[in-house]
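Can you keep this structure in mind? I'll have questions shortly.
A protein chain is absent from this complex, but the other protein chains hold their places.
Every chain is named by a letter (A, B and C) in the order it is written, and numbering of its residues begins at 1.
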């Protein structure tokens, strides 16, 4: 097996999920490459060291500019807040490194376009961690759609509901809460949650042509962890939008961090002429499927327990009936990425593919502001 | 339409469900007969009168012996505690009346046999109100089995779980609580709840050969409403049994009034070589079905919303998606009974068919006592 | 008991549900009034006669103008296509009759305003059959909200999904399919289905201020049953809208007849600061409830089986665990209406209250056309 030397930037929540993927992937997948945890980069030396020790990174860096130039690094993995994606990705590409970037690709389309041009000019492998595509049940949905089982699509709806920011006492900003700080995150639920929904939708149902959105910030001011002062909240707490897809389907998307009772309820449903599909992150190992062609006496929504060996990715895991969880989606993405570089093939979603998600997000945010329909 | 003059004995919970069935059936089913509420019989004149007024009974009686001899009565419907079934049914049959008897048929097999002989000798139409057979989803299960969709049957399991007698303060006996009084009820959950499970099982899966049971009375003494004294509780609070069916299937049955959280959770599941079926009274309008012959990628338990017009009984009701409830099962049984007498055909379950359920109950109770396997 | 003489106009699907409510209500509710099925009116004499016989109407009429003037009629119940509501309701009010009108109130707000003025001027009792308010689980939701259990409301979402018009071979117009004919129905799913969602929402969550809608007609032309020719379809097959409520909540509504796999899936969910509620017409006897104040170890969505005697309306029915169905909602509405007239109190929703739903529908349809936000 060939080594692939990883340089990780950022060691928060996503740093953990990616590191776990790197150390686990070869235990379950037969691949030509094996990731090597060469270095992790973070601003706080003690924390970075502790993270490196925990996961087995060989070295640490405090400046990503140094990391991206290290000759012993093959691939830069970006797990920073969104406002750093562009600069790091471009520098990494210019240094000839492969780039794996956490989602969303960028703060906006303009930034994303620059990033795409950089990786394309450098000719380096690149991907964005829209990990939910690789939940086996979601991959199965893609397969069923590609096989034409649904027929003409009439409706696509998705939601991503959370409830963790309802308290007005929660501050914004800083290491743990940068997702509430518009300077670091760019947007609120739109870039954080809806971006996932949009990525999946574009993958499963094709392009979105136009959108009409509604955004809201329920808690208008919060203490800022960096300044210590109460400051205006710049992010969207909730965002919903109507849209029309290129294929004629109507779309309905919603995301919020104020849906009491839901922790990470990402759901989607697709209604086609012949069949419909539903999925739900809270029970991610199941796919619901309705097949109108069934004999009418035994026609109903099926709950498919996506654990058998003929299901996407599942032959690499356990035996039928035994479910996998959240972190496996990252392992699958690494497995596919490694297979991709072995075959010299791009791995979806590339920067360019993810730019389309950015474009929809921008249109959604603009529509939320001026309250008119926007072309994507 | 020809009238069918009904004489109802007893006006408790079951008196209401039957009366509602009689007054509603012709609004939904096209039949040759129309039930006429001729008389209701009860010991308490004021209560009986109030019941008659509410439901439109033309007259009341206080002595069932008078009622069964009235020439203007065609059919006697027995809704009394179990210990009166035999005497009333035999008298009614001897008077040439049709007999509709609440379940269980009798206090025991010996009584039931006498009742069967009486109606058979008299040649009168007869049926026992095992109403759950006529939940559309249960009738659908029967249809799917009869079509051979399940193949060889390996397992049958059923349970009927309630929680209404957990409090030790609940008394036994009297009008409302005769089900806790062994003198009136014969047994506890075995005759009250398991009898339903057994009736359905015999209908869907054929004869039961042998049983091994366990019974328990959790609250050993309760105040008796009739005597005013604390008395030993004679009924079974809970009963579970293993059994073997004639067709080789293994059976597992359980019933209790001490399953906290369950009100009337009657469920059954049948596992066959090719398919399996599940049903649940708490969501009675759904049938779950697993078809192993499905394409493996889309194989899963289906939740069939049994409301379309091609489902058993459902063309008589509303439109797809709109569910019916509990009392409709009685309406269906009356509809079938009326169709049966128009066609001079027996309507299942007859007394004779229900005697088999009694036989299993007796074996179960005997096994619960001596803790050995019993042949049915 | 005092009689309330009913004159029913129309004897289709709704004619059946209302008739059943009239004949059943006194069997389950103790009331001062008893509906008397005095007359049913329909254009086809044979069909009207058959309906009258089935349900026990004493007489038939072929002209509603005659019916509304009959001195032996106390209340006119309008079950015609929408385009006749206004004229009949106004004539009935002018004749001093109470008016019970099927939903939606009218073809549009202007018509509805005239109807309101007519019943108010005449001082006659009036109501609109938004029956889903009286599903016990929905009434329970109202009660929980009124008790303040949810706190500040952030989100309201509702959908009504069907799939019965997907086939392009289905014609439009005529007796059975007037809901597809814009001349008779006014609109498609907006008036037929969204009107229910909006009525419930206004009841549970207060006024809607503004809307942004998207409408679609998937099948552009269908054979018309009245002309025999292929004609343009004028109704909306699907409609979704974003909205803002007076109380600051964001709303998301969707309705379609092209959601394969759903027959009558009316669902709503409300997210409050302290608690959330979900409901679903396909299992109408359940309410889901999440209470954030629960001890964190045992916090989760509860599935409340709304069948106990302390639940709204349920003491009139059976025993805990035994569910009721769709038609019971109409019985409840009649019970409340009869209690209302006995107490000389208006019964929600009145014409005036339902006019607000009409106003939202009009704004939605206008927004669907010009693709801008509309104030209600």
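As a working rule, a contact is a pair of C-beta atoms (placed from the backbone, for glycine too) under 8 Å apart; a residue touches a chain by one contact, two chains touch by 3 or more.
Predicted, not measured: the structure shown is a model, and the values here were computed from it.
Only one residue from A:113, A:231 or A:327 touches the chain missing from this view: A:327.
Summary of contacts with the chain left out: across C:2, C:302, C:315 or C:369, the touching residue is C:302.
Note that of C:22, C:289, C:313 or C:373, the residue touching the chain absent from this view is C:289. Interface note: of C:143, C:167 or C:247, the residue touching the hidden chain in the full complex is C:143. Only one of A:305, A:332 or A:352 touches the absent chain when the whole complex is considered: A:305.
Residue positions on subunit C in contact with the hidden chain: 140, 143-144, 149, 287-289, 291, 294, 296-305, 308, 310-311, in rising order. Subunit A residues in contact with the hidden partner, per the touch definition given at the top, are 13, 17, 19-20, 23-24, 26-27, 54-55, 162, 164, 262-265, 281-286, 305, 307-308, 317-328.
Residues touching the missing chain, restricted to subunit B, are 154-155, 157, 161, 163, 166, 212-214, 216, 218, 238, 240-242, 244, 248, 250, 252, 254, 256, 258-262, 271-276, 290, 292, 301, 371-373 (touch as defined at the top).
Keep in mind that, in the parts below, only the chains that are shown with their structure count from here on.
Taking each chain's centre as the mean of its C-alpha atoms, subunit A lies 42 Å from subunit C. Averaged C-alpha coordinates give centres for subunit A and subunit B that are 55 Å from one another. Annotation for subunit C: residues 262 touch two or more other chains.
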